[in-house]
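What follows is one structure encoded as structure tokens, with my remarks underneath.
One chain of protein is taken out of this complex; the other chains stay put.
A, B and C label the chains in the order they appear, each numbered from 1.
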Amino acid sequence: MLALQLLVNGIAVGALYALAAVGVALIFWTTRVFHIAHGATYLIAAYTFVSLHGNSVLLALVGSTLAAAVFGWGMNKFVYRPIQRSRESFFTLFVASFGTLIIVANVISLWAGSGPKALPPPFGRVQIGFLQVTWVAIIAIVVAVVFLLGLQFFLEKTETGVGLRAMADDVELVDLLGLNRRRYATVALILGSVLVVPAAILTTYVQGLTPQAGLRIATIALIVSIAGGVGSLAGAVVSAILLGVVENVSTLYVNASWGTAVGFSVLLAILVFRPSGVIPRPSAT
Amino acid sequence: MLQFTINLLIMASIAAIVASSLNLLIGYTGVFSIAHAIFYGVGAYATALVSLHWGSSLLLALVVALVSSGVLSVLLALPAARVTGEYFVVVSLAFALVASTVFAQWTPVTGGPAGLVGISRATLFGIGLNSNESYLVLSLALLALVTVILYVLIRHTPLGRSLQALRDDPLAAQALGKNPFRLRLTAVVISAALASTGGVVYAGYIAFVNADGFGEQGGVLFMAMVILGGAGTLSGPIIGAFFITLFPALLEFADLPSQAKGPLEQIIYGAALVLLMLVRPSGIAGIFSALSPGHWRRARAVAGADAGRQPVTGVPVPGEYTPTGGAA
Amino acid sequence: MTSPMLELTGVKKSFGGNHVIPGLDLTLNAGEVTALIGPNGAGKTTIFNLITGFLRPDEGQVVYKGENLHGVTPEGIFRKGLVRTFQEVRVFGGITVLENVLVGREHGFRSWRATKRNTAAAMETLQLVGLDRKVHVMARDLSYAEQKFLSLARVLASDAELLLLDEPTSGLDGRSLDLVTALIPRLHEMGRTVLIIEHNLDVVRSIAERIVFLESGRVIATGTGDELFARQDLADIYFGGGVQ
Partner (left out) sequence: MSLLEVSGLTAGYGSHAAIHDVAARAERGEVTALVGHNGAGKTTLLNSIAGVLRNVRGSVVFDGVETLRGGSRRRPSGLAMVPQGMGVFPSLTVGENVTLGVTAGGKVSKEEAAERIKVAQGYLPLLAERWNERGGRLSGGQRQMVSIGRALVSGASCILLDEPSVGLSPKLVEDMMKVFATLRDAGLAIVLVEQNVKQALTIADRVVVMKAGRVIVDSSAEEFSSRESLWELF
């Protein structure tokens, strides 16, 4: 019974991880950058929300979405693209991304303090059968489903969405065909950054917020999107939920502080034994 | 003031030892690890445990540190062999997060969040290294030793040449009889063992060990030292380590509220990383090398070394697995 | 009569239902220079990959000096005495020219002691390809033609008996082209066995003792240059049409 409860909690957490991870996946497809600065986007969205939500929740929502989008756009325009123009390696890009995360996290802790921030839990919980589920968890699952389906629709049905999937398949071919790779990268960075907003807000409601959360969430997003199989959104979602579930269910056996470590170990083991990920993309040959 | 300077130099030398050993991976083997602080930590904890249970012999602590970090590093090397290049960055980051949990939570061994206290200063051949000055000598001597080992390994051994060949072109290296798995494994083990010696000095000097700095935060810092200084050069990581350790000390003299200093330091080196990547990815050593001709040419960045390499035509390569499905 | 050094029998390979090598038999005799020619897509590089362990045959076997190479890794195959070059230039850019050559000669810990001897041999090879004045230059600072020479020097300096050269002259012209063309007969004199993929038919004519003509992964004809280039049917295949 407890296990079932933990399973539900795990799915809720995993749903939020999935939202963070698909953003990273989209950005990786188009820019080939391990966008660890996604953690910075998360912090910017969450802190904007926290500081504005006293005035109006709606204003806070709009504000944090805008902030995330602008940051993502700026990252591409002022960091990734200039570096890519001089044809530097992935590691150069990654280090620059990491540097940005460090800057943002510390500017935030100068401005807002390095201590934890919390939001009042808004809605309490409901009883479903023997399960106690918080409303936040339910909202998290619903929001994740809605956003992921929306993303799926975008990728399947719009011209730009198809272009993004093409990038995941074969970037060089996209170049050869004369498709506008730069535009796709811009779209992916803005879209990916916006997708992290609901994750940032809801996670803040559940777990609170510190400047250190940025690196943690970005690492989760990166490892999840790689373990899921590069080029595969479904894989990212599956491994995000797997991570959430393992994290929570493992507390049956070990202290809760080991949760993430156990979850990561599972994902690392998957990568060792199945380097192409949970759901590998179709082979090019 | 003198003690303050000595303290800084000791910490900088320790950092330089770890950064130089990490450079063997990032700069010379093409394995991009952010997990290296783990082995620094293993060295520190090993020393603490030796000191608490078996006494203060430096040599014993070194042996235990070398062996335990070498053995543990195989765990990291397994994915390094399977997951190549760029993906390993993320794998190592995840590794570092797992390790920081282990350091902080495995209370029976590591003392948990409280850490291990009461570590004594080391003795070498029966002589106690009790003063800070003697630790300065120890740390500088060890840094010199590590640098010499790396120099000989990289410039004058077949192994060093093979590692660099693997870094520059794994496929061609394989065609010339190099086993990528075994080479990466060897490099990771050697590099981890060397890094642990930094932890040995650290634990004896500070006399206290807890999980701070041995997880992802520390890992990022060491990576930053290597990159800022210049990967793939012997001097680069040392320059980077001294820069990152000493530069914040200047802030000590600035009139700033104390809680602002930490973040400000971090912002400075974060900004240095971003700017350097935008302007000159070969690091500070790369800037020097651009100014002076001749053998300094070696100093060209590895961070940018694979730029413009022609794509592999044709074959999927067994043994060169990447999660992109390239090995399908 | 020379003994067969390498024997491919019934080798098949397909990629995603595309039968690149539908069934290949090929024999190389020790000490011969054999050229593989044929239109693009005939499967020449695939054959190299199959021989050197970068790809595994779906069926059939590759036998080197009586030993089946099935399941041997590329590095293992090198140690048995087969070495290859790649179509594109693949030098180790971050180490010197001399070090590049040493990499192909040094294996395991015993080579520590042999460094002096290895260096002498490497220098000799570099002289052969005209890079002896650039031994301490970083490989990435060489010109394209020089990098091409260096990849050749690397395989020559190895102790391998069978050299597989994938388009050693591509992208070269003038003097560089002549240098490579002159080099290959010298390998022959040194007792090496050479299998070469080459599109420049002038080069093929001047160096190959035996030419294997491929089409769609099959051997269509084998013979000397004079024999093959006189045949109209082969010209038709090379320049047009498929197998009728």
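What we mean here is this: contacts are C-beta pairs under 8 Å (C-beta built on N, C-alpha and C of every residue); 3 or more make two chains touch, one makes a residue touch a chain.
Bear in mind that the values here come from a model prediction, so they are computed numbers and not experimental data.
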Of C:G23, C:P39 or C:P185, the residue that touches the missing chain is C:P39
Contacting the left-out chain in the complete assembly, out of A:L2, A:I128 or A:L173: A:L173
Of the listed residues C:V63, C:V137, C:L201 or C:A221, which contacts the missing chain in the full complex? C:L201
Quick one: say which of A:R165, A:R216 or A:R274 touches the chain that got left out. A:R165
Contact with the hidden chain (one of C:E75, C:E106 or C:E167): C:E167
Logged for subunit A, residues touching the omitted partner chain are 159, 162-163, 165-166, 168-170, 173, 175-179, 231, 281-284
Take the complete complex as the reference. Which residues in subunit C touch the chain that isn't displayed? 16-18, 20, 39-41, 143-144, 167, 169-173, 177, 199-201, 229, 235-236, 238-244
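Just so it is clear, only the chains that are shown with their structure count from here on.
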Furthest chain, CA centroid comparison against subunit C: A
When the C-alpha atoms of subunit A and subunit C are each averaged to a single point, how far apart are the two points in Å? 48
As a quick test, compute the distance in whole Å between the mean CA positions of subunit A and subunit B. 29
Among all residues of subunit B, which ones touch two or more of the remaining chains? 305, 316
In their shared complex, subunit A is touched by residues of subunit B numbered 26, 32, 78-79, 82-83, 85-87, 89-91, 93-95, 97-98, 101-102, 104-105, 216-217, 220, 223-224, 227, 259-260, 262-264, 266-267, 269-274, 277-278, 281, 303-308, 311, 316, 321-325, 327-328
Complex interface listing, subunit B residues touching subunit C: 156-158, 161-162, 164-165, 167-169, 171-179, 232, 297-298, 300, 302, 305, 310, 313-319
Subunit B partner, complex, touching residues on subunit C are 45-46, 49, 52-56, 73-75, 78-79, 83-95, 99-100, 102-104, 106-107, 111-112, 115, 138-139, 141, 151, 154-155, 158
